[in-house]
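Every protein chain except one is present and positioned as in the full complex.
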Amino acid sequence: MSQSVETLDEIVERYPGQPEYLIFMLQDIQSTYGYISEDSMKVVCDYSGVPLTQGYSVATFYQSFRLDPRGEHEVRVCLGTACHLKGGQRIVEEVERRLNVAAGGTTEDLRYTLSTVNCVGACALAPVVVVDEEYLSNMTAKKLEKHLKTLDYDLENETKEHGHV
Amino acid sequence: MIDFTINNQKVSAQPGWTVLETARYYGIDIPTLCYHESVKPSGACRLCMVELKEGDWSKLVASCIYPVQEGIDVHTETERVNNVRRWIFEMLLATCPASEEIREMAARYGVVSTQMPVHDPDQNCMVCGLCARVCEEVVGLSAIAVMDRGVHKKIGSPFLRPTDVCVACGCCVSVCPTGAMQSIFDTVRGKPAMEMTQLAV
Amino acid sequence: MYEIANIGVFLCRCGNQIDPHIDLKTLEQTIAGSDHVGHCEILSYPCLQPGVDHITQQIIRKKLNRIIVAGCEGRLMNKKFEKAFADLELHKGQIDMVNLRGHVAAVSDQTAVEKANKSAKLVNAAIAEMTAMRPTQQTMAKIDGPVMVVGDGIASYTAAQSLAQKGIDYFLAVSATDPEAVVRHLHCSYPGERPHYDRIKKIVSDAVTSTHATVIPPGKLTGLSGVTGDYTLRFELDGEESPIKYKSGAIIACLDAQMAAPGPEFGYDGNTVMTQPEMEELMWENGAPKGSILFWVNDDETGQSDFAQLSAITAWHMARHIRECSTHTQTMILYHQDMEIPLSASERVVNRKLGILWIPYDKAIQPTVQDSVVTFCSLTDHVEHELNWDYLVLSPIRLLGKETAATAEILGLVHKEERFLTGHHAKVRPEMVGREETYMAGSARYPCDLQESLNQGRRAGTKTAEMVKNASEGRLRVPRVVCVVDPDLCIGCGQCQELCDCGGIGIVDGTRGGLPRVVDPMVCTGGGTCAAACPYHALTLQNNSNDQREARVASLAGQLAQDEVMAIGCVWGGLPAADNAGKKGLKYDPRVHILGVPCVGQIDPCIMARALMEGAPGVILVGCLPEECHHSYGVDHAWSRVNVIKKLLTLAGFNRQRIALAHADLNKPEEFILTVESFARTIALMGPIPRSADNVEKLESIYDLIRNNTRVRHLLSAGLRRPWEKDYRGDQRHALEYDRDFSAVLEEEYLGQRLVRILADQRQALRLADLAAVLKEDEAHVADCLWGLVTDGAITLSHENREAFYSFMN
Partner (left out) sequence: MSNVSEALKIEDWRLTSAEDLKALQKQILSGRDPNRPEIVVCHGTGCLANGSEKVSDALRTALADAGIEAKVMPGIKTTGCQGFCSRGPLVLIRPGGLFYQRVKPKDATEIIEKTLLKGEPVKRLLYKDPASGDTILNEQDIPFYKLQERVVLHNIGKIDPTDIADTIAAGGYQALAKALAGMTAEQVVEHIEQSGLRGRGGAGFPTGRKWRSALKAIETKGRPVYVVVNGDEGDPGAFMDRTIMEGDPHAVLEGLILGAYALGAEKGYMYVRAEYPLAIKHLEVAMVQARELGLLGENILNSGFSFDVRINRGAGAFVCGESTALFTSIEGKPGNPRPKYVRSVEEGLWGRPTILNNVETWANIPLIIGKGPDWYKKLGVPHSTGTKVFSLVGKVNNVGLVEVPMGVPVSAIVEDIGGGVPGGQPFKAVQTGGPSGGCIPYSLKDTAVDFDSLTKAGSMMGSGAMIVMDEGDCVVDVGRYFLRFLEEESCGKCLPCRLGLSRMREILDNFSRGRGSEQDIEDLISLAQAVQDGALCALGSSAPNPVLTTLRYFKDEYLAHVNNQTCPAGVCKELITYTIDPGLCTGCTSCARQCPNNCISGRKKEPHTIDTDQCIRCGICRETCKFDAVRVS
């Protein structure tokens, strides 16, 4: 929220305040914050001079925008044709089971966001999973879980008696 | 004047008219749902499809947006047109099962039941977006819009919460062809269903 | 310019939705012969391009200057026609629609001819209105002078900065212009925002040093007059004896809420138990404290649960700052179980790294503050646990503050809400949405964080700049339906200003002792309750005048059969409810005839009286629900006016139920039908008012009285509210006392009115006994009244044969 004052303004001010730059601004906000908050949506719409509804319909129309906070790690499973033929869907189902979250959702502890993408254009490596920015080729659910474990934190030392951090 | 035929009837139109407008001018029936005279046509519901024939070749176009052209041969009741119309009515009956208006209209065109599965028996919105267009073009506000996309497409205000922008004029309710706006409108203007104070006599 | 109406009436077939239901041929024949109708025609679809093209030709050929399309909802279709005919000098107000489809065709099982008759009544009424209308030219607004940015809110600086960026000159009326001084006290309104102070300093210095800026020396706003584009603000500047005036074109108010400490039940002592701003002050002076710091987000307990998230994020920012400065300090945040932790994924990572503990507590058991310890009930085991603290930091109480409220009062910003400046819900035109945003920014609108405040300021600045630019380029239109004051009729009583919900009526500074009122056309919502309330009819709604409405109502009333009733629906409630009933094909009593008005509050009581006088057996006004009235109090004012007519009906010996007020929700057409049918039944039971000479005289007297008697009109305007309205400006009175007083006055004036009428009619002097006999009133009573009239000079008293004769003198 508020330590983003500068960046949010800076982001929108990269562009002229015209409706055609709406998507640019939302993309930059998305990549900076991981999602588009209500506040930032208002700022962008005001700045580019469009009604809030337009900002909201744009953000819900395009797949890359999120209106909820993302997890710390983003797991994207490719479901391009090649990956589909090589079992991409199975990986999705398996990861859904293991992380206990439906594709497109974020785990309750805000650690992982699982999503599917239509094709990352790396068909030769099918099935492909992209974790954060890293392309993982010839994936299986098992390999993926192993990879996710390396990203994980050791939780137990940090959780205190009543609170959580 | 632009001369052409609709169902083999000779008609003439002015430049800038659409096929639908010309047909209505001549009293030829073409069903529509997402069309309203107060706003620009959008061609979303596809009920107004008509067939343009040219020799052996023909194509289907949405008459509400198709501008009239000299010499076109328009047909409103061909097999292809009826196939599209029938399927659309079936789809509508399955997606908006709660809409009385849709049921009546479909019945008028001979579709009384659907073989498609009904997923939400309470749904009556077909997301034609007419309400949103009226809000933008007639009222000038854009308090509501079509959100999301594909099968998830829906009508609402930003974040699907009541919005300050709405002036509660109810134009959206008045144009809604399926009666769905009645419930959406209450969410948009931020008024929970409440009992009216009745007239004391 | 088009003084004499030449009306074109176009009847719509609407496919098969009107044509077979209503016999349009008959209707056409009826209408075509009417006065002022230059053309009447049936069209398939007047609204489609072929129809529009055809009407255009007719307008040109027959020089039509008013258009009536009898088809469907004007709310939806008017705009299209206005656009299509704009080049032909036909504008808003000169194009009217009658909803035959929704109000006649679909709603009953009458025959086509019967429906044609009903339609004719409605169309004729519209013709009468169109004939009475006096169209005015479209004018453009001017904005002279710089924008005034006033108030000490932090948003002032971003508003000013935006104006500077857009090249708009402005006055900046703030107490601090030194960036350091501004941030020094910023934490009192916005704690936990210290990382942004550098940025704030830059904004402040931009705003203050811009070449477009004129900084007003420290002082206090004490007065405001004028209208949009031409305001005069009075300031009492520190060290100056007389107030200084500034001419300004627009005003942006930037006001911040203030923060106070919660009560002693939370252990507040300002020392170790303190509020967030105080903790920030402590950190400012001494750096991060050592030990264990417990932030308790106690907004739920102080009754400000809406602000819990705001307090929580502030607590987190402070905790984070403390941890970053001093790793030895422990920070914990205790929060209500229902609150969602307002942290993003990346903030959670930071939180985890810093080890800031978030502890939820069971909402059923309020935590208790003890020395060095807070006890709370844990969610996990429902055992009461204890948290140790060296410092306990509570959420502040947020409130408006006295000075802020005073400034807001001067600027006319205080609306329904007592606490914050959240504006009223009356939004009747698109450009009015966001108007509050244009003129008002800062956390005094509603509590918000620093970023939101700054954004609000920026928004206000940008939008105002846009408005000023539009005005300077001649593109800012004055709305066509706004109130205007006739300065010759206005006596400056100020009733209208009291009533106006939009703050649109003011005094022109310095003219004739500040007497006549003036309407700010850019602020006026066209509600028109002011015009209906003016004792002297000095206010007129342009393009939508009282005369027009009276003509329409009178025309319809004159045509109604003995058992037919008139329903006047407002365009936000009753009318669309009727439209929707028609659209849904709901059937109701065909005896109900519906007219539309923008707001029932603009119906002058004399119009109600006129309807009854012209022969309507019953009139029902259908407005919005009081809390939803788009013109704030319009429907409440209508209540008072209906009530006075009811009283008069009783005085005249008629059934007071002939006039009624109802409320409708446009989304509930079924209930609207219940309303009007119930009324129609009521009227049917009592039958029409017999048109005896006596009754006609009484009805005419009522009309005359309520139209012309300034005492009654004054009294009515002064009391235009329901007794239970608490947030109405002005004194509250005892409901019953007031009602009785008013009744007494009415009785007196009514009798007086009749006496004067009789004397004027007779053109000869009459005796008391004669008068009493004519009026069928008690002699003593009449005598009292006559004496009053004589002393007022309304009639003269002469004596002949020791008998008193009363006569009307010219």
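Order as written gives the chain letters A, B and C; numbering starts at 1 within each chain.
Keep this in mind: a residue touches a chain if its C-beta (ideal position, glycine included) is under 8 Å from a C-beta of that chain, and two chains touch if they have at least 3 such contacts.
These numbers were taken from a predicted model, which means no experiment stands behind them.
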Could you run through the displayed chains and say which ones the absent chain touches?
A, B
Of B:13, B:28, B:49 or B:98, which sits in contact with the chain we cannot see?
B:49
Where the missing chain touches chain A, by residue:
18-24, 26-27, 48, 50, 54, 57-58, 61-65, 79-82, 84-85, 87, 90, 93-94, 97-98, 117-126, 128, 135-137, 140-142
In the complete complex, the non-displayed chain touches which residues of chain B?
42-46, 49, 60-62, 65-67, 80, 83-84, 86-88, 91-92, 94-95, 115-117, 126-127, 129, 146, 148-153
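To be clear about the criterion, only the chains that are shown with their structure count from here on.
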Would you mind telling me which chain pair, A-C or A-B, is linked by more contacting C-beta pairs?
A-C
If you average the Cα atoms of chain A and of chain B to get two centres, how far apart are those centres in Å?
36
Please report how many Å separate the Cα centroid of chain A from that of chain C, as a whole number.
44
Check each residue of chain B and list the ones that touch at least two other chains.
141, 165
Residue numbers on chain C that touch chain A, as the complex places them:
192-193, 195-196, 199, 313, 317, 332, 342, 344-346, 348-349, 351-352, 355-360, 378-380, 385, 449-452, 454-455, 458-459, 462
Enumerate the contact residues on chain A facing chain C in the complex.
1-6, 8, 33-35, 37, 39, 42-43, 46, 69-72, 110, 153, 158, 160-165
Residue numbers on chain B that touch chain C, as the complex places them
13-14, 16-18, 21-22, 24-25, 27, 29, 36-38, 134, 137-141, 164-165, 167-171, 173-175, 179, 182, 185-186, 191, 196-199, 201
